[in-house]
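Of the protein chains in this complex, one is absent; all others appear in place.
Chain IDs A and B follow the sequence of writing; residue 1 opens each chain.
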Amino acid sequence: MYGRNIRGPHSALTDFLASNNISAAQIRDEYDRRLADATRQAAEEEEAAAMDQEEPEYEPTPESESPEDKTKKRKRMQAIENIKKSKEFARRKARRTGEPDDDDDELANTMMDEKQRPNPGQLDNCELCGKRFTVTAYSKTGPTGGLLCADCSKKHADGGKKAPAKKRSSGIGRRQNQSKLLDGMSPHGTQSLLETCIKKVAEHIDDVEEFGDLPPPVMHRLSQILSRKRAVTSKTLDLFLRPTHREINIYDCASLDTNDYHKILASMPALTRLNLRFVTPMKDRIFQYIMDRDMNIQDLHLDSPNLVTDECWRQFFTKLGPRLRSLKLWNLDSAFDDETMEIMCKSCSGLERLKLKYLWKIGDKALESIATLKNLEHLSLHFSQETSPEPLLQVITEIGPKLRSLSLDEFPLADDRLLQHIHEHCHHLSKLRFTKNDLCMDKELAALFRGWSNPPLRFVDFHGLRDVDMSNPAGPAEPVGLASDGFIALMEHSGSRLETLNIASCRHISYAAYEEAFSEHKRYPELKYLDIAFQGVVDDFLAQSIFRCCPNLSRLVVFGCFKIRDLRVPRGVNVIGTMGAKLNVDGIAQKEVF
Amino acid sequence: MANNTTSDFVTLVSSDGFEFVISRSAACVSGTIRRMLDPASKFSEALTGRCNLETLSGVVLEKVCEYFLYNEKHKDQTNVPDMDVPPELCLELLMAADYLDT
């Protein structure tokens, strides 16, 4: 097998190499380089031999170099200059970015030393033990630059290779740790290869010519990462434009201009899903284009298309509205008023998903329009205007029975009647969000869940359902917001299917309620994400109970839970937001330092 | 070549004929390979312990195997740095990772 002409190493060695933390890539690089250098050196040697009769095989070490030896020095300088021009040098230098780059010479020197070494297959004396051995692609470099025999390589590797690995990990501080946790990445074990590669591609996005056959989900993920790095430009956008694909998702369009939007629409005629965020430069013309081409857009998700006029919106909805299956709009302050909303709701009768966040010009009237969307299954609203409670009740009464998810962020005036309406009219919800409200009573929340014909919910977000009265931290006698009774009722109703639960800041849930909800024999088999931030009562014991009751938990958010001091965290669970607590993950202690 | 389905090592073969013998547990990080080798399903790979991966070249498969071992080695550690992927290989490896569900 050795004899074949291959670039890759041999499979039988892989195990051994990896176990010694030897990167195959590094080895191959070295091998490549040695091979290349060997030929180059051979040529140079011939050249040098022609010039004078110095012995070429033995290269003196820098220490033994004497200033008088001018020929040698000249020759070395010449070689170094050669090296500096070489591709390998450029590549190596590029890899060293971040280090002070004033010492090109040093790098060149090192490379010079390296290339004096024998080629694989030749014989050499080991730098440490002096034994004669056959040089291979895997021979290690000793402390002073010479090569080592197989035995010494192994010994040397033990001491030499571990140190840099440790150095790397110690460089990752708490901040980076927390940042990773917040990104949903587990601090344990390695990233998936897919994720590693996507990151790498994103890192080198400027060098990518074409994505090839990347499947849409991977493209989606790449788009997310690039957007986050703010690297979506006119140029990188091209990579995402695929005529056969039906969807495009760009989460940061801030650097794109009108031409780019045209480009997207023109090069992707089959587009059904247009998901663009930060599209401030988008103008009426783009919509005009869509209408002119009669494009089959079914899912329209746009964040801040503020230059689009109300007229244009209305025209668009009237013409192409019936095709829309989902519409999501964020951050519109200069256009999109109640009237547009009314036209939208009239035209887009097939709408199944609707999400409107921070649309400044819509209010009560818009809610009344939404109540007419009979096919709606998913509704998510976060209004900027303060709306009165009644229109919301109307929405629930009219379209509640079909809703599968309902998300109401910050409706401060909604009261107990809303909960009663949900109890009465919604029977197919799997997701329910209702946040930041201090009018609804605990007993009504409990009543919502008790005897509710709705199947168990999978997603519940009730953060900020609490009384806010600084002068009365214990809350009123009759609990406001999600408190003990409501919490217990919620867990009884939905515990069996619940995957995500956010009850951050629901500060009136008592210790006893936690104890009951997470008592010994309760199990919440599906619960993955639990946010109990600012629940002051939660202590180590309760947290431990939570781990016991939620075998599939992967994230526990505990900002502001100051009683959590010392935790044994099961593997696979990310605990986020502890302050100076001692976390013990499967025997790995991590004391957070401040 | 192992004929034993429960052998601790399996053979992965690249499209250009390179063979990699690797521990089963490491290889099963890949969802695709895990299902391929699942003893309950009686596919030929499960019976022979040998997977011909027609979509992967030797170079890519080597890197994949490196990842398998890297992953196996670091699974009990925290804050593991990402494995180094040479940029010129990253797109191909990305496809492979997607294909292998890794």
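Details
In this section, a contact is a pair of C-beta atoms (placed from the backbone, for glycine too) under 8 Å apart; a residue touches a chain by one contact, two chains touch by 3 or more.
By definition in this document, contacts and distances are computed from a predicted model.
You can't see one chain of this complex, but its UniProt record names it "Cullin family profile domain-containing protein", from the set "Trafficking protein particle complex subunit BET3", "Cullin family profile domain-containing protein", "Anaphase-promoting complex subunit 11" or "Vacuolar-sorting protein SNF8".
Contact with the chain that does not appear here is found for just one residue of A:Pro120, A:Pro281 or A:Pro455, A:Pro455. Touching the missing chain, out of A:Gly212, A:Pro322, A:Pro401 or A:Gly580, is residue A:Gly212. The omitted chain makes contact with just one of the residues B:Met36, B:Val64 or B:Met83: B:Met36. Although one chain is not drawn, its touching partners on chain A can still be listed: residues 87, 90-91, 93-94, 201, 204, 207-213, 215-217, 244-246, 430, 455. In the full complex, chain B contacts the hidden chain through residues 15-16, 31-32, 35-36, 38, 40-47, 51-55, 57, 87-88, 90-92, 94-95, 99, 101.
The rule is simple: only the chains that are shown with their structure count from here on.
Against chain A, the residues of chain B that register as touching in their complex are 18-23, 58-59, 62-67, 69-87, 90-91, 93-98, 100, 102. Interface residues of chain A, counted against chain B in their complex, comprise 6-9, 11-12, 14-15, 18-19, 21, 23-26, 168-169, 172, 177, 180, 187-194, 196-201, 203-204, 207-208, 211-215, 218, 585-586, 588, 590.
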